[in-house]
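The structure under discussion is supplied below as structure tokens; questions concerning it will follow.
For this depiction, one protein chain was excluded, whereas all remaining protein chains were kept in their positions.
Now for chain A:
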Amino acid sequence: MTLSTQQRDQDSQYVLIAKLDNVRNVSTILKAIHSKDREIATVFASENGLKVTVETAKCIQANAFLQSEVFQEYRLKENNISFQINLTILMECLNIFGSNTAGGAAPALKMCYGGYGTPLMLLLEELGVVTDCSIKTLEPDETLDFNFCSANVVNKIIMKSECLTDAFQELDMTSEVLEILMSPDKPYLRLSTFGHCGTTFSDFPKESDMVESFQCTTTQTNRYKLSLIKPSVKALSVSSKVSMRTDHRGFLSLQYMIRNEDGQVCFVEYYCAPDEEAEDEDYD
């Protein structure tokens, strides 16, 4: 019996089966939330698709959404499956045939999960070469609820990612914090860092072509730990648009729109708690 027919017979034992013709549609999205210091990810599977969450220092949460339409086949036997997995290992397995995004035949993926306590099984195939992976899963931890709801959003800017990418890549990493100012009046949007060599501001005029929507109601200045927010630049560089929102508590939400190779749109979201009770310039 060949490997693939064996697999088919075993399909009935899995509670989650997802198939995909192009593994890069998953790996690019997961890469956007992966960084070396955040290895453990929680995976939630529902009938809408997969949500993969990583958290750092209990104050940053990154979510990647892979809606069920991304997969050519998506079958779920139980509702609300969740487990934790080492994202670094998962990424290495997904990229086993190389991670170059430039054209060429992309490997196909089949992902199976047998339920609580079982490993996540991956089957990748490229040009007749088949890779079987079995990755241990861990007990799911509770993830943070940032309680960020759109009703409480005070400021929101949607812009093209490229204009933020440059600013983010040039951030002065000697600064401990990144200060984000959003305001209905000048300077509208300002990113500031306070490093060893001085203070840097980057201003973004709201009339710029890069800014697609500008809805700021209150002047708000918040500080976020730069080292924690910096990894989101990965998401920024693969996305086409970004929505930056803050709520009345100063919590920051960054939503990235990522278009995959099949033209589907996926979202990656970062939530970030403010670094401290900023000395309020928010007179209300």
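Heads up, the rule we're going with is that contacts are C-beta pairs under 8 Å (C-beta built on N, C-alpha and C of every residue); 3 or more make two chains touch, one makes a residue touch a chain; residues count from 1.
One rule holds for everything that comes next: contacts and distances are computed from a predicted model.
Engineer: The chain dropped from view, which UniProt name applies: "Beta-Casp domain-containing protein", "Checkpoint protein", "ER membrane protein complex subunit 6" or "Large ribosomal subunit protein uL29m"?
Structural biologist: Looking only at the record, the undisplayed chain corresponds to "Checkpoint protein".
Engineer: Among A:N48, A:Q72 or A:T131, which one is in touch with the chain left out?
Structural biologist: A:T131
Engineer: Which of these, A:V15, A:I89 or A:A108, touches the one chain of the complex that we don't see?
Structural biologist: Reading the full complex, the residue touching the unseen chain is A:I89.
Engineer: Can you list, in ascending order, the chain A residues touching the missing chain?
Structural biologist: Residue positions of chain A that touch the missing chain: 3, 86, 89, 92-93, 95-98, 119, 127-136.
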